[in-house]
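As you look at this complex, bear in mind that one protein chain is not there, while each of the others sits in place.
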Amino acid sequence: MADSRDPQDTPHDETDFPYGELDVPRGIGRRGFLAVGAGAMLCTIGGKKIALTKPGDAAKADAAAAMVMRPSSVPAKKPATGVPGADPVDKLTFGTPDPQPGCDVQEYWIQATQTLWDIIPSRPRRDQWMGTNLPGPSVFRACVYQQMSDGFAEPVGPAAMPGPILQARVGDVIKVHFRNGLPEASNQAVTMHPHGVRYNPEYDASYLGDFTRAGGYIAPGEEFTYTWECLPESVGVWPYHDHGPNHVLNTFRGMFGALIIRDRDEKAPDVEQVLFFHQMAPPITGLSRNYEAVNGRAYAGNTPTIRSKVGQDVAIHVIGMDNDFHDFHMHGHRWRKDGTGIFTDTPSLGPNETITARFIEDNPGRWLYHCHVFSHMDAGMAGWYIVEP
Amino acid sequence: MADSRDPQDTPHDETDFPYGELDVPRGIGRRGFLAVGAGAMLCTIGGKKIALTKPGDAAKADAAAAMVMRPSSVPAKKPATGVPGADPVDKLTFGTPDPQPGCDVQEYWIQATQTLWDIIPSRPRRDQWMGTNLPGPSVFRACVYQQMSDGFAEPVGPAAMPGPILQARVGDVIKVHFRNGLPEASNQAVTMHPHGVRYNPEYDASYLGDFTRAGGYIAPGEEFTYTWECLPESVGVWPYHDHGPNHVLNTFRGMFGALIIRDRDEKAPDVEQVLFFHQMAPPITGLSRNYEAVNGRAYAGNTPTIRSKVGQDVAIHVIGMDNDFHDFHMHGHRWRKDGTGIFTDTPSLGPNETITARFIEDNPGRWLYHCHVFSHMDAGMAGWYIVEP
Partner (left out) sequence: MADSRDPQDTPHDETDFPYGELDVPRGIGRRGFLAVGAGAMLCTIGGKKIALTKPGDAAKADAAAAMVMRPSSVPAKKPATGVPGADPVDKLTFGTPDPQPGCDVQEYWIQATQTLWDIIPSRPRRDQWMGTNLPGPSVFRACVYQQMSDGFAEPVGPAAMPGPILQARVGDVIKVHFRNGLPEASNQAVTMHPHGVRYNPEYDASYLGDFTRAGGYIAPGEEFTYTWECLPESVGVWPYHDHGPNHVLNTFRGMFGALIIRDRDEKAPDVEQVLFFHQMAPPITGLSRNYEAVNGRAYAGNTPTIRSKVGQDVAIHVIGMDNDFHDFHMHGHRWRKDGTGIFTDTPSLGPNETITARFIEDNPGRWLYHCHVFSHMDAGMAGWYIVEP
């Protein structure tokens, strides 16, 4: 990430971890924050209700999360009994599924890690849509899922937001060796919770208080292997994200990614792009202003520039990853709305919901895509789609 | 409700009615209220625009509603003429429909009533998801639809939120004998307006100013019988709610419920649950903080715990009942999105819109369901789904 930073972007000591008070520009009161529609949030962590309204407030939530003790039920197999609401199903244990006959294990090594992340990496910081330069700083300390080589030997490419795309076909199992590489001092237990695929409770990857199983609380330095099944009704594109005790903050910091599950004989599109639409608000980033981001970046030229050629089969999958609803507009194109007989060029989506724009490309040129919530596109939720003849 | 209250929950004199200023904790300024995203609202009542931003503000709206006079058009049959916008259709009168041949009258006796309602009835107040205890108080004076035995002789079970589920099949008529059992002193006219079924204007149950018909203004102590037809396109699960002069506040206080209309030969699912997703904000409850509720309760262990067994046909219907959009995530499951060919595990819904998750159960264990708007799940909009092997 070194080349994407400049001096004004590094107010934070590299040795810090994000779970302390960030160095936030002064004078950014709640007024300015709310004025840009940034998301005041309420978090429930360790029994404390914590309101996040301004830069730095995340530190309160992190402090609460750091005090969440390992649940008595973790490691699991030890039944959750004698706690309010305990049920016989909490004593059940579950095996690890195998692939269907003739199908495969798709194996991934993934580590939760911190990284300095630049929301507007172009220099000068540029909004190519409006043809203007933007002020900084735009770097914050993100938490992301980083793909590793076998045995966590070394990173596969730089740490990035979103995490790696996990791919499989119906009948396969996806096996994720997950390691919490966050600093010990943060004491942040995290997980990797998938949508769409089938998992039994051992692999739900969710912190559930007294009912948490082993995969729902992975402390710094610990590892866990998740195994998930790809059913016929798993076909589609789905998000994964943190579901530990501090899941909202850590998800909003970048702990999310996508799974793509296809039928066994399904042809992949020629061009395929997953776009996460998500807010990056001052309480999360410690920066002074709100960004509406696509895959962690804001403003055309920084957000993903998608490329295709006339005649190609193009699929763009958009997933919401914040508290807001969005809709996806692509200039110069239209397609059938997912699973229906009608045409659209601006379908809506909610948090963790996926919509897909799929079409055979027939319209060369430079096109804008953007969220059609006007205040979102104006705060950076836009990008280029370039079609060659 | 006695066993769900404790001393700190009864700041209100039982003889009070909710239409006065509630005893609200001091020092909860607008800042804290907005900081948790609670819904500042604008109500239009009796010609007054009233902004609700903090505990106690509902009293202003109630006072305005109490001054709404009986419309000159009620009781109806008396045409609305000589008023701005009057139209010949306002002179039309309409009969009471009968069931189709071979079909039935589904008859209900329902009374609008006040009840002390505990948003977190567990003691200690418990968020089982996060494994923590919560502060109180959590009781407020709700308004709900209570099912009564024939002739309003006596209540059928305790007053609860939501009101009773009304069930019928295509060809039936639903006949609701409705009584406004709210205190005379409140002077709150209320109604019972259904979605999905067919009704003529006499049974629309909506206050419409000068064009109100008899069923649109039921004053305290009054009764009215609504008759609604179940058409083939009424098949589905639909909300009902107050649509009187103060409908927004009274709906937000708990005056809502569901209708389930099936085809004549349609098999009911083995397990069926209706979940209302709705905010319970300080201006409505008089409590100091905002809750995001499911069926009037907040936090897993208080919200409905749904139970099923492997092999059962399960249907979960989710209906929005506030100003917000939500989406419904169920861990460990996925299903076809309503009326389409695609799979989902997180469909979106708007106010008074219904989505259904329906599947054959195959995945035993303890599962979390929740709204996937992160700030909503963190404020209580979550619950348990327990599947026995």
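Chains here go by letter, A and B, matching the order in which they are written, and residues are numbered from 1 within each.
Criterion: contacts are C-beta pairs under 8 Å (C-beta built on N, C-alpha and C of every residue); 3 or more make two chains touch, one makes a residue touch a chain.
Keep in mind that what you see is a predicted model, and the values were worked out from it rather than measured.
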item	value
Contact partner of the left-out chain, one of B:121, B:245 or B:296	B:245
Selected from B:325, B:367 or B:384 as touching the chain missing from the view	B:325
Hidden partner chain, touching residue among B:88, B:102 or B:151	B:88
Options A:161, A:237, A:255 or A:379, residue touching the unrepresented chain	A:379
Missing-chain contacts mapped onto chain B	30, 34, 39-49, 51, 53, 71, 84-85, 87-90, 92, 94, 195-196, 198-201, 204, 206-212, 231, 233-236, 238, 245, 248, 251-252, 322-323, 325, 338-340, 348-353
Chain A residues touching the omitted chain (full complex)	31-32, 34-37, 122, 126-134, 289-290, 301, 305, 325-327, 329, 331-332, 334-337, 339-348, 363-368, 372-376, 378-380, 384, 386-389
